[in-house]
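Pasting a structure below so you can have a look.
The complex appears here minus one protein chain, its other protein chains still in place.
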Amino acid sequence: MLNGVSEHEPTPHGTAATDLEALRDRMRQFTAERDWSGFHDPKSVLLALVGEVGELAELFQWLPAADAAKLGRSEPLHTRAGEEMSDVLLYLVRLADVLDIDLAAAANAKLSDAARRYPAGSPPR
Amino acid sequence: MLNGVSEHEPTPHGTAATDLEALRDRMRQFTAERDWSGFHDPKSVLLALVGEVGELAELFQWLPAADAAKLGRSEPLHTRAGEEMSDVLLYLVRLADVLDIDLAAAANAKLSDAARRYPAGSPPR
Amino acid sequence: MLNGVSEHEPTPHGTAATDLEALRDRMRQFTAERDWSGFHDPKSVLLALVGEVGELAELFQWLPAADAAKLGRSEPLHTRAGEEMSDVLLYLVRLADVLDIDLAAAANAKLSDAARRYPAGSPPR
Partner (left out) sequence: MLNGVSEHEPTPHGTAATDLEALRDRMRQFTAERDWSGFHDPKSVLLALVGEVGELAELFQWLPAADAAKLGRSEPLHTRAGEEMSDVLLYLVRLADVLDIDLAAAANAKLSDAARRYPAGSPPR
């Protein structure tokens, strides 16, 4: 039972449920309730993230490139991909918390920086 | 200049800037303005994500495990880690968009499921 | 049944069984016998390699850093780690074959180059 969710009930703006800070708080509480914070040094969480990226890769590895998007939008792959991507996100959010990184602020800053460095018409980096 | 930001200005609740849907929208617009959507098939975005995970790993690989958290909370590593974690997040958000996955909903469901499967006192999976 | 093994029987020098070219030939035959070469474009094999690296990471992620070597030299981890590392190697060897890369020559050249660039006393890159 994750008690911490109550403080992140949907607001009138409907944004809370998709909030990175809410996910961070849920992961923090999840970790504390299980006494797992001793396991969550950065290198360990990073390896856990690598493990989940590997599971995500396994879902797509043999799909023809041209069919992968369509297959990934259909079941059963849609649900499976969402699960593995969630695991990646949760470990990423956890790692940011361990490192006192404001992930949303960092991502918004990175994207603003990328927008400056890659003008429209640039090839993808 | 990312025009799409304007609709995601901080609200009185201060949640919009940390919202996964706002990041998705910014990435979607960033991609459209550069005509990069043709490059963003799932296997390509996944490999790009792997590339960013690799850059994140390089920041921590040789740090003593016991010092990694403290070093990662200090400069210059704090900023560098935030940048690489942002790149991982942005490609993850982009992949979710390509696959029509509601990443926040999926992550919250996965965490609720994990909370059921791993009662307090379980070893970390 | 892998017929190709016979030509790589241990020689008096005992080197053949550890030979990268022998592994390449076995993987090539394994692939041909299953008609899998159509699946083995570089991006797919690379994602398969990422999947195996993820499985390897999962074996070590929560181990205390100071105990990981000792635990990895003991069963049951020793055998499990050898299996996942083998999968990584086999996909790497396969990718090299697909790209007409002489992996042993490249690795020896890279190591000679590293020896020049990192004199004794350098910190690890």
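Letters A, B and C mark the chains in the order given here, with residues in each chain numbered from 1 onward.
Heads up, the rule we're going with is that a residue touches a chain if its C-beta (ideal position, glycine included) is under 8 Å from a C-beta of that chain, and two chains touch if they have at least 3 such contacts.
Because the structure is a prediction, the values reported are computed rather than measured.
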item: Of A:18, A:31 or A:44, the residue in touch with the unshown chain; value: A:44
item: Residue ranges of subunit B at the interface with the undisplayed chain; value: 39, 41, 43-44, 47-48, 50-55, 57-58, 60-62, 65
item: Residue numbers in subunit C that touch the chain omitted from display; value: 1-2, 11, 13, 15-21, 23, 26-27, 30, 33-36, 39, 41-44, 46, 49-50, 53, 56-57, 60, 63, 65-66, 68-69, 72-73, 78, 81-83, 85-90, 92, 95-96, 98-112, 114-115, 118, 120-122, 124
item: Absent-chain interface as seen on subunit A, which is shown; value: 43-44, 46-47, 50, 62, 64-66, 123-124
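Please note the rule applied: only the chains that are shown with their structure count from here on.
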item: Cα superposition of subunit B on its sequence copy subunit C - rotation in ° rounded to nearest 5; value: 180
item: Computed distance of Cα centres, subunit C from subunit B, in Å; value: 30
item: Separation of mean Cα positions, subunit B and subunit A [Å, integer]; value: 5
item: Residue list for subunit C, restricted to those that touch at least two other chains; value: 43-44, 47, 50, 62, 65
